[in-house]
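Every protein chain of the complex appears in place save one, which is left out.
All chains are identified by letter, namely A and B, in their written order; residue positions are counted from 1 within each chain.
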Amino acid sequence: MAFWDYANPTRFLRLVQVVLPWLTGLCVLAFAAGFYMSFFVAPEDYQQGQTVRIMYIHVPAAWLSMMCYSIMAVSSLGTLVWKHPLADVSAKAAAPIGAAFTFMSLVTGSLWGKPMWGTYWVWDARLTSVLVLLIMYLGLMTLWRTMDDPIKAGKAAAILTLVGALNLPIIKFSVDWWNTLHQPASVMRMDGPTIHPDILWPLLVMAIAFTLLFFVLHLMAMRNEILRRRVRTLRLRAATSAHPRSATATAQPAE
Amino acid sequence: MFEDLSFSLNGGSALVVTGANGIGKSSLLRTLAGLVPPSHGSIRLEGGAADTPPEEQAHYFGHQDAVKPALSVEENLQFWQNFTAPAPAPGFSVRSVTPLEALDTLGIGHTAQLPAAFLSAGQKRRLSLCRLLVTSRPVWLMDEPTSALDRRSETQLLELMNAHLAAGGLIVTATHSDLALADVLQLHLQAADAAALPVEDALP
Partner (left out) sequence: MTSWALALFLRDLRLSVRVGGSALVGVLFFLAVVTVIPFGVGPDLNLLSRIGPAILWIGALLATLLGLDRLFQADRDDGTLDLMLMAGRPLELVVLIKCLAHWVATGLPLVVAAPLLAVFLNLEPLAMGAVTLTLLVGTPALTLIGAIGAALTVSLRRGGLLLAVLVVPLAIPVLIFGVSAADAAIHDPVPFLTPFLILCALSLIAAVIGPVASAAALRFASD
């Protein structure tokens, strides 16, 4: 079973070495095509003008921010249920990438919102949910940083990730409810009635490019994490090894 | 805690404080270290710098190692060297050694660049001991100095203590194990109901 074959970190590293150049190449191509299409092929919006092009970054980033959390949730299941040795590496490596995509979608969203709402930030249900997601990502990253032992930290973070995954729909629902309670339909909806194919195609290509970017970064981060843990083990071993030169030395008073 | 306790100690000699658990050996050392104020009485260090209180001319080597796991071994030691004021005294001549020399002396030189979190209990203890070498102070107050040390480190510790005495330093140590020190005085603490309270004076 291939999935379990790559439980061995060494074998996994070898796989990464083979796959990564191809994946990187594909990612660059997809971005080249995506940027070309979104800047030169896609039409201007008759209402929003050029600013609509922010959408080609914003929407894929927002999509990735959620996909990344799903991958972390699956990885956490892998840590707790299947005890897959690379699962917590995968979850840990995904968190900063997810946080970065979430942050990117928040920043592009507020830049896009400025001309439309007249302010960088409104407490719109969707924006608020994404902000909560960002806080959860940052909290998870802090939890990983705070614990010294990567295995213990991985388990703790896995529990929090799964609780978060169960809670996210509830958070989303209550934020929606809170928002409509206070602000009945005063915020413009972003998704128009139908999406024209001229807009849809660049968007899809950009989404593919972002997904490829995620996998490239994720594999690189996992490789770094595995190497980092090996360095840690080596240093721990270095501390315990007895030192040959020490036996005869004593302090000499300088008289 | 104690009454009528008085002793004096000359340069180059060690005072070994013994007694049952809870009798107040640690409290005596902490009092000497200035961490517990004596209710009355005084502690004097003659021949030291006159305006410096005795505790600031002493090293206290207690149960706690004061090692920060997040810093590297060398950073830990370098901090104590920079932070602790050395206390020169006329009859006492030991130069402060550099952190790396001290670590090598105690056989943990190879850990210098590692985070102190990676050290074992005995290694942390030795790191804490290095602190006494990197800043030169004439008085060493050592509470159970041999705990958590293996036999070889214990021998090293004794050599260090003897070298300190030979250079004219003072050592006051509370211990349960026999320490083969050069010039030793015994102070045995007993419960207060014993008629004669233990008082021992130094040889000239």
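The definition used in the following text is that contacts are C-beta pairs under 8 Å (C-beta built on N, C-alpha and C of every residue); 3 or more make two chains touch, one makes a residue touch a chain.
Keep in mind it's a predicted model, so treat the numbers as computed, not measured.
Considering the entire complex, the omitted chain makes contact with A, B. Screening A:V28, A:L138 or A:L160 against the full complex identifies A:L138 as the residue touching the chain left out. Touching the chain that is not shown, out of A:T51, A:S110 or A:T211: A:S110 (per the contact rule at the top). Within the set B:G11, B:G62 or B:G107, the residue that contacts the chain not displayed is B:G62.
Residues of subunit A that touch the chain left out of view are 110, 119-124, 128, 131-132, 135, 138-139, 142, 145-146, 178-179, 182-183.
One chain of the complex is left out; on subunit B, the residues touching it are 33-36, 52, 55-56, 58-60, 62-68, 70-71, 75, 78-80, 82-85, 87, 131.
In this section, only the chains that are shown with their structure count from here on.
By the touch rule above, subunit B contacts subunit A in their complex via residues 69, 93-95, 97, 102, 104-111, 114-115, 117-120, 123, 133, 152, 156, 159-160, 163-164, 166-167.
Interface residues of subunit A, counted against subunit B in their complex, comprise 148, 235-236, 238-243, 245-247, 249-255.
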